[in-house]
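Encoded as structure tokens, here's the structure I'll be asking about.
One protein chain is absent from this view; the other protein chains keep their places.
Letters are used for the chains, namely A and B, taken in the order the chains are written, and counting of residues starts over at 1 for each.
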């Protein structure tokens, strides 16, 4: 069975990403590996899911019937590295990520996790946008 | 934020043996001793109408000596100081001497680089090094932040406020002061 790696953040974009990934998983008959990670280097990180978010995600995925696992961790690696490394480790055939709208200046200052994933992934990447 | 969050006695003491704490208390005692020894060398003008320049140093030295001795006694009896708490401080964590050393090293390096390189470059290097020591990633974002911050500070403090920081290679541009 092939694998699809999903980068998840606890917001509307994250949910859209997961539901797109579920569709892909059904089409490809693949297993989903949902990743949410933080470097824990700041006091507040809204991109990091808390236990409540994770159990919600759990329930959501279970309802779809697609085989899945959730990797929720604190890691030294950046979120982009974590997603790409996991995809490589599992030999994933697809990575699904959410894509925010960013101004060029915002991109320069903050960098972009999505961009790093797009450039360094070995497999295909599906970038989901908010409808 | 917290320089001011004081442990009220319920918290965890510094982990490890109290050797460091004992040494610190002994250093306080020895500063007291040093105060007496060096204080004896202070010249007192014979015409002085008051208690002279020696009395207060002796009083302070005596305070340090007595309090330091009391602290040595306390530590030996097992009374430990409660380490400072703070939002970013994990009291259960082991002391990361390597990071402390790296930070101190970068500050020292900065002191030697201000004059030859100019303040902005030396400051950018300090920021980059300190953030790297503390685990900032990725490196290029760290670098951009360091350079931008150093330039902004040079511009605001030297250019706008007139604090004479050596601009180094920026000398040619008037807005960075000099």
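General observations
Operating definition for what follows: contacts are C-beta pairs under 8 Å (C-beta built on N, C-alpha and C of every residue); 3 or more make two chains touch, one makes a residue touch a chain.
Following the convention adopted for this analysis, contacts and distances are computed from a predicted model.
One chain of the complex is hidden; its UniProt record names it "Tripartite tricarboxylate transporter TctA", one of "Peptide/nickel transport system ATP-binding protein", "Tripartite tricarboxylate transporter TctA", "Threonine/serine exporter" or "Carbon monoxide dehydrogenase". Contacts to the hidden chain, counted on subunit B, fall at residues 1-11, 13-14, 20-21, 24-25, 28, 31-32, 35, 38-39, 42-45, 48-53, 55-57, 60-61, 63-64, 67-68, 70-71, 74, 80-91, 93-97, 99-100, 103-104, 106-108, 110-112, 114-115, 119, 123, 126-128, 130-136, 142, 145-146, 149-150, 153, 157, 161-165.
Mapped onto subunit A, the interface with the missing chain covers residues 38-46, 48, 50-52, 54-55, 58-59, 62, 68-76.
Convention: only the chains that are shown with their structure count from here on.
Computed from the mean C-alpha positions, the centre of subunit A lies at a distance of 42 Å from the centre of subunit B.
Interface residues of subunit B facing subunit A in the complex, by the touch rule stated above, are 87-88, 135-138, 140-141, 144. Those residues of subunit A that touch subunit B in the shared complex are 39, 41, 43, 76, 78, 108-111.
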